[in-house]
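Quick one: the structure is below, and I'll ask about it shortly.
The other protein chains are all here in position, but one chain of the complex has been omitted.
Order of writing sets the chain letters: A and B. Residues in each chain are counted from 1.
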Amino acid sequence: MSAATGSPDLAIAPQALDTQAVPATQVRSYWQSVLYRLRHDPVTLAFAAIVLAIILTAIFAPEVAPFDPYRDSIIGRLKPFGWRNHLLGTDDLGRDMLSRLIYGGRIALLMGIVPVVIASAIGGTLGVVGGFAGGWINTAIMRTMDVFYAFPSVLLAVAIAGAMGGGILNGMLALTLVFIPPICRIAETATSQVRSLDFIEAARASGAGPLTIIRHHVLGNVLAPVFIYASSLVSVSMLLASGLSFLGLGVRPPTPDWGLMLSTLRQAIWVQPAVCAMPGVAIFITSVCFNLVSDGLRAAMDVRL
Amino acid sequence: MDVASPEPLVQVDDLTVDFVTRETTVHAVNGVSFTVAAGEVLCILGESGSGKSVTLRALMRLLPRHARLGGAVRVVGRDVLAMRPRALRDLRGGLVSMVFQEPMTALDPVYTIGQQIGETVRRHTGCNHAAARKRALELLELVRVPSPERRLDAYPHELSGGLRQRAMIAMALSCDPRVLLADEPTTALDATVQIQVLILLRRLQRELGMGMIFVTHDLGVAAEIADRIAVMYAGRVVESGPVADVLRAPAHPYTAGLLASTVHDQPRGKPVVAIPGSPPDMRRLPPGCSFSPRCARRRPECLTGDPAPRFPAPGRMARCIAVETASIVPPQA
Partner (left out) sequence: MSLPAPDARDRGGPQQPLLIARDLRKHFAVKGAKGAKGRPKGRKMVQAVDGVSFAVRKGETLGVVGESGCGKSTLARLLLHLIVPDAGVLVFDGDEVAAPRGIAVAALRRQVQMVFQDSYSSLNPRMPVRDSVAFGPYVQGQPKSAARRVAQDMLAQVGLDPGLFGPRYPHELSGGQKQRVNIARALAMGPRMVVLDEPVSALDKSIEAQVLNLLLDLKQRLGLTYLFISHDLSVVRFIADRVLVMYLGRVVEIGPSDMLFARPLHPYTQALLASRPSMDPARRIEEPPIVGDPPNPIDPPPGCRFHTRCPYAEAVCSARDPALTAAEGWDAHAAACHIHDPASGHSLASRLAA
């Protein structure tokens, strides 16, 4: 404190409540800010609407489908668009293409979503455990994952499904096993990064056990990256599932399934190319829509705070 | 203002820098003016958010693309704001060079020190590898790096913090710049290393006759190295003048507050005089004097209009309506 002329004399500031400099923005939690960003992203919203429409159509298939997907007809085989109310024509056994696509969507969505969900649960848990424990546990888990990671996903899926004998359940099992390693890796990376931050040490210093710390501090920070990655896997899963069915390792005929339909209609493509391409178009549209929605989710969620 | 002096090395008039994004505009610098003569060290003092680093980078136009600059900046007689990219590249490293705060991130980890210094030398002088290496060795000796021959082939991560900073200074001096810009170069260093680097910089600046602009938040560092000091707050220079005069008798309440709150041999146990509140949000500056919400001497007039600069003594400026022009009597020589 100087006594020279002209310099102001500051009084000792009381330990007042610090009311300044809090920005007047709304208090938004992370998830609220994600929703906010999504609401202002028209492209993602549009494709999310399409995805929703696909899902609803699949759920309410019996009400939506115009015909019975199993009803075959000898005369009505491989007919073009619009023939006798068959909007998308008929397949090689005279069954309505549109109805078969709608029912096939059920299997496609099932095979797309269920393996990813289960793999996220298992892979996520393994990754968090490995990342948090460190040391030999981490090494054991991650090196095991690396073994599976070394195989191309298609090859691995085909090998497992083939070895188990095909069918929906084996197909889902194969896909789940294919997706566990990458999800585990994402979870482990995120957990390791969080684990070295000071607030985890502070939580340990307050006496919290590892499970409590994981539940309150780690999961919230790890969930976002895992979710983003998993959402991008849905379309991959659908494609792989269709591939498995195409190769005959998926559902058995006459169950409608897009991959299987593509396989059986292969020869008929010279007769009715447009109709036979429909299952492929369905696969394409669905996986592209899921992909774009997943991209939008990433843009909304992957934000540095 | 000495009329007979030659044109200053650096002249900044009413510089403004705004960062314009879709959501908001940050007015980082709001009308900054100063000059630096050859052989002089100007210290820009301020806390985080004051705009001091942005001002420094504006002198070389090292700002991101969404920055909008206004005002006039002349460095060694050249108009920096109007320069074409080619001329700008010649300016950077050649006439003006910069030393950064964190040497680990400012040095490329995959090249040796010798290679990095050599690259700058070759870019500006066009000489060959051997000559560049010789020059790099000279520079390492100039900045007092022990065993310079060995260090030429060392990678940045193999050197300690102090040596890395010396290497960066060597790189900055490689092309005999007229102006050296330093952005908190000693903040990340230990105390014993910090004083070594400060003394080195002071010596080099004197020997090579450069003008230097040194940005810091530490009053002690400013006292050690500056001839003149400019105190920044919320994007404006609120006080400037010879460093001894400003530190002995600060005119602006913010400078006085900084001096009083810097912990340096105060009596123990009694609270330090602290400036209440926090720095303002640069996206939404309050009207009038930006410091007024925290100022103990504020008056109603402080909230209307930006305080004009007053000149309490020759060579000194303060933006505060409580300061009278020519009120500070300069000490008898």
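One rule holds in what follows: a contact is a pair of C-beta atoms (placed from the backbone, for glycine too) under 8 Å apart; a residue touches a chain by one contact, two chains touch by 3 or more.
On a predicted model such as this, the values are computed, not experimentally measured, just so you know.
Enquirer: Of A:A203, A:V226, A:L265 or A:A300, which one is in contact with the hidden chain?
Expert: A:A203
Enquirer: Just name the one of B:V73, B:L107 or B:L163 that touches the chain not displayed here.
Expert: B:L163
Enquirer: One chain isn't shown here. Among B:V10, B:V221 or B:A251, which residue touches it?
Expert: Considering the complete complex, B:V221 is the one touching the chain left out.
Enquirer: When the complex is taken as a whole, what residues of chain B touch the one chain not shown?
Expert: Output for chain B: 47-48, 146, 160-163, 190-196, 198-199, 202, 217-221, 223-224, 226, 243-244, 247, 257-258, 261-266, 268-269, 271-276, 278-279.
Enquirer: Identify the residues of chain A touching the omitted chain, counting contacts across the whole complex.
Expert: Missing-chain contacts on chain A: residues 13, 15-19, 21-23, 25, 27, 29-30, 197-199, 201-208, 212, 216-217, 220-221, 305.
Keep in mind that, in the parts below, only the chains that are shown with their structure count from here on.
Enquirer: How far is the middle of chain A from the middle of chain B, if each middle is the mean of its Cα atoms, in Å?
Expert: 50
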